[in-house]
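Only a single protein chain was left out; the remaining protein chains are all shown in position.
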Amino acid sequence: MTTTTCGPSSTAATGSAPAVTGSAPAVTGSAPVAPPGTRERTQRRVRDGLGTSADRPDGTPKVTGAFAFSSDLHDQRMLWGRTLRSPHAHARIVSIDTSAAAAMPGVVAVLLAEDVPGKATFGLEHTDQPVLARDVVRYEGEAVAIVAAEHPETALRAIRAIEVTYEPLPLLTDPAEAATTDPIHPDGNVFRTLPLRHGDVDATGDVVVEGTYEVGMQDQAFLGPESALALPSDDGGVELFISTQWLHVDRDQVAACLALPADQVHLTLGGVGGAFGAREDVSLQVHVCLLALATGRPVKMLYSRAESFLGHVHRHPARMRYRHHARRDGTLVKVEAEILLDGGAYASSSTAVLANAVCFAAGPYRVEAARIDGQVVRTNNPPCGAMRGFGVVQVCFAHEAQMDRLAAALDMDPVELRLHNALKPGDAIITGQRLTGTAPVREVIEAAMAHPLPPDPREDEPAIALPGGAGLTARREDVRRGTGIAVSIKNLMYSEGFDDYSTARVRLETSPDGEPFATVHSACAEVGQGFVTLAQQITRTALGIERVVLHAADTGVGSAGSTSASRQTWMSGGAVQLACDTVHHGLLERARGVLGVPDEPLVLEPGRVVDPATGAEVAIAQLLRAGPLEATEEHHHAPTSTLDADGQGDAHVSFAFAAHRATVDVDPDLGLVRVLQIATGQDVGRALNPRAVIGQIEGGIAQGVGLAVMEEILVEDGLVRNPSFTDYLIPTALDMPSVAATLIEQPEPGAPFGAKGVGEPPTISSTPAVVAAIRDATGKALTRVPVRAQDIAFGEAGAIPPTAGSTSAG
Amino acid sequence: MPIARPTSLDDAVAVLADDPAADVLAGGTDAMVEISFDHRRPRHVLALRRIDELRQVTTTSLGVRIGAMVTYGQIERDHATLLPGLAMASRTVGSPQIRNAGTIGGNLGTASPAGDALPWLLAMDAEVELASVRGTRRLPVAAFVTGPKRTARADDELIVAVHVPAMEGPQHTAKLGPRNAMVISVACTAVVLDTAARQVRIGMGAVGPTPLRAPDAEAAAAEAIDWDALRADGTAIAAFGQACAAAASPIDDHRSTAEYRRHAVGVLASRSLTRCLAA
Partner (left out) sequence: MAQDHREQRNGAERLPLRVNGDDVEVEAAPMSVLADVLRDELGLTGTKLGCRAGDCGSCTVLVDGVAITSCLMPVAQAAGRDVTTIEGLETDGELHPVQQAFSDHNASQCGYCIPGFIVAAAETVANGEVLDREQVVQSLSGNLCRCTGYESIVDAIVDACGHGTDREVAS
């Protein structure tokens, strides 16, 4: 059960009287949001506009099975593509013999590195990953050859018939050794080293706590495996239907590797079965297009679950050493941290992930000084890149554990300690950047704490409701309860000077029945988050019409950027709004002509334009008789700067905050956990679709809970041990806690509609909150996630004792 | 590949007599994964689904005969009173969808060390009924499961049923995994108290190459229990857990560690015994 409060923070976050009771929540609806330029009169009556919980336009096809995911695409003439992958984590390719495979009946093409006509490598930030390995493979699963065949079974047999002779090379699997080991790639083993020095780095506190923390490799584990259909086009180019997060960056990489001009590579979004960061990098895009061009026929590729686990990037595993200095009153003096991220074999977005880890290493707290040393390195482990929370998940686990240790050392309440140090508007984070926008850190903490705790355990609790669930392993007397809190800060959108933008085209016209309708054309990848709903809501509110059609997302319009970094509501929502504004101005211009009032301020109302002075009006449909109105606009966010040699700079656009309070039942003997409830306060700016926001919060919490207690890609000598849903476990319905959420609505200056992105924060601080709760229940130190049963059953007890007055050591 | 879908047991064993290499398909929940992942490429499949006589649960004065094609779902829905321990174990199997397809005979045939029904069958001294054109024979589960995914079934034999003796007394099963549902067992226990014979029996799963009994632990616990009151003191219950842990021979793998499995099976054993005594 989820209880939800939405509304202005003045009512929702006072802490004393939350608008929620355990079983029958009262909900305060947020007022519709007025976008700039249109104001109240237009959305007073428009249905399903901004601020409402409008339905998804794809809601019905998704419940009938009619919605076409990229894996559902089909062409009568299509071939099936398949990838041969390296079984070794590091090896030299001595020889490849494709003759047997190529000779098999039904096999149409077998391609190797030398068949890549253009750029031999791809990558999001650095193009260091071969399209197909030529001489060396650097991780298990690296693509070596691709085939196209008439039937998937034939394609499978064909890749098995390819004879590759490998000569195993020494493995680099310990990230701590990467910087000093012989390079395993011409670009070296260090992707980025990022020092940050803030304030008096020699300052010391009265109380010092330190700890070492580890985060395991999490996977996005979306349900719909990678898939695509590529068709050769008449102009010698290629048409690609693909589930991805960023059509244009895929297009540019495909075009470069195929040696085609960008305009001969056309991408259309196929239905996306979840993403969470894993579809930001190229996986099969280049391969499937290569096969289509080589064969002159449509080619479909569809990864198996195991291949999906090997074929996309994961969350960076992290090792972190922390030391917090504070005064006796709890004031943070300095945070020191060494952060080491394992980037795996190729760069992906590692450098940006590291920047996030370093910039937010101290969390959402005011701290006078910081000395952070971050590094992300190359190893022969699986490549890592984007996953929801992007570098902040790792450090949040560490800094929140540190805050609890500090609270223990100070004999202070952990919530009090956090409130005492909570960032507020005008404060600077450790990069020296001042918070010029909203920063309701206190409010999110108070809102999370204000929710009622779950009911006390009952004597007659059925065993299935206890830790161990369906296995019936525990009795009530075996179980201890604990609670914990954690708080997070996350940057929204891209950072470090990246000129991020999104494009949208809006066309307003009349249908054959004479009704006005708008078409929104955006390349924004809908991956489930609900941008399609939002685009309709924005357009309805801005143009005063109900019928809004979404053009397929494709590269026929400018880039929308990636569906990542909690950025699409702000970036593509902003672009849709700008395009609507231009169309809106065009409508008013026409109305002034029709009404003969060249200078009057006219008002757009649902279905018509009105002259408030005279009451004269003209229907939108009539204004469109002169033809459609169309506008294409780009939306850029405010510029950011790079980080200097000390990691200082205004590198981020905006920040969002969240607090999570977890309540868990733990069976300490067996080490099993049941997360009962997550109470959260989240800074959302404005909730443009409250139900969709809640959906993001619940889904994000599920992934945070997963990292806390079960999710890990197990890698041994560079080999993945659990590439299946049998052994890579994600939470089931029985593992999901109830969620009590309060949305803190303080409109963000500079943000379209005042809305902040909401996708990532729920995933970030939910993990440390759960672990804090397990510590509370068990007294175990638990410095690594996911927390395994044996960590609880056998783990070291207690917090590491504070070393009062100790001097800093780097 | 050819698939034989006989409707009678006689026809089925005839198929195996003709082609002892044929793969037997029961509920498919293990076999189809192997086939899909290309770990197995059967030339010839014998599908048992149409053989109604394999889907019966029958009771006699001696006990219960469970047809090989009886699903976990049937057991938990229809036979929980008759087979309480097996019903408990069945509820821990996979998901509702898997329980609708997976069969008791299939669990025996796969003979995974983590097979969810096996500890209880072992604790009950159940016997596997095997049929071939040569006749039928019965083997105790302990003799039937010879190693990890290995059984004493001859290639031309079919598992047709498992016989569970009638037994008075409480039973409890527990299964441990790293998620609250739908997991492969990291350790599991089935404890049955035979109040008539005044015996304690335990089957332990996922802590050895085959499901294991713990005879020393069983004997000591039987001594320690006050059978009239069905009670035992805490020391005896703890000792039972420790003795069960000592009898386990678990391994390290990607699902857990040997150390943890040994510890966990001891805890589960104690708790299952406690539950039986409290019941």
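In order of appearance the chains are A and B, and numbering begins at 1 in each one.
Here, a contact is a pair of C-beta atoms (placed from the backbone, for glycine too) under 8 Å apart; a residue touches a chain by one contact, two chains touch by 3 or more.
Remember, predicted model here, so these are calculated numbers, not experimental data.
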* Asked: Which residue, B:Ala22, B:Val57, B:Leu158 or B:Met182, contacts the hidden chain when the whole complex is considered?
  -> B:Met182
* To do: Could you tell which one of A:Pro87, A:Gly556 or A:Gly607 touches the chain left off the display?
  => A:Pro87
* To do: Check the options A:Thr127, A:Ser488 or A:Gln529 and report the residue that touches the missing chain.
  => A:Gln529
* Structure fact -> Across A:Arg160, A:Arg328, A:Arg434 or A:Arg547, the one contacting the chain not displayed is A:Arg160
* Structure fact -> The one residue from A:Gly211, A:Pro225 or A:Gly277 touching the chain left out of view is A:Pro225
* Where the missing chain touches chain A, by residue -> 1-4, 6, 23-25, 27-30, 52-53, 55-56, 58-60, 62-69, 71-72, 74, 80, 82, 85, 87, 141, 151-156, 159-160, 220-225, 271-276, 304-307, 310, 462, 464-465, 470, 527-530, 690-692, 694-695, 698-703, 723-726, 730, 732-734, 736, 738-739
* Where the unshown chain meets chain B, residue by residue -> 1-3, 5, 25, 28-29, 32-33, 35-38, 41-42, 45, 47, 49, 73, 94-98, 100-101, 181-182
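We take it that only the chains that are shown with their structure count from here on.
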* Asked: Counting in whole Å, what is the centre-to-centre distance of chain A and chain B, each centre being its mean C-alpha position?
  -> 43
* Asked: What residues on chain B touch chain A, complex-wise?
  -> 37-38, 88, 91-92, 173-186, 188, 254-257, 259-260, 263-264, 267-268, 271, 274-275
* For chain A, which residues count as touching chain B in their complex? -> 156, 306, 467-475, 478, 669-672, 674, 709-710, 714, 716, 721-722, 726-727, 729, 731-735, 788-790, 793-794
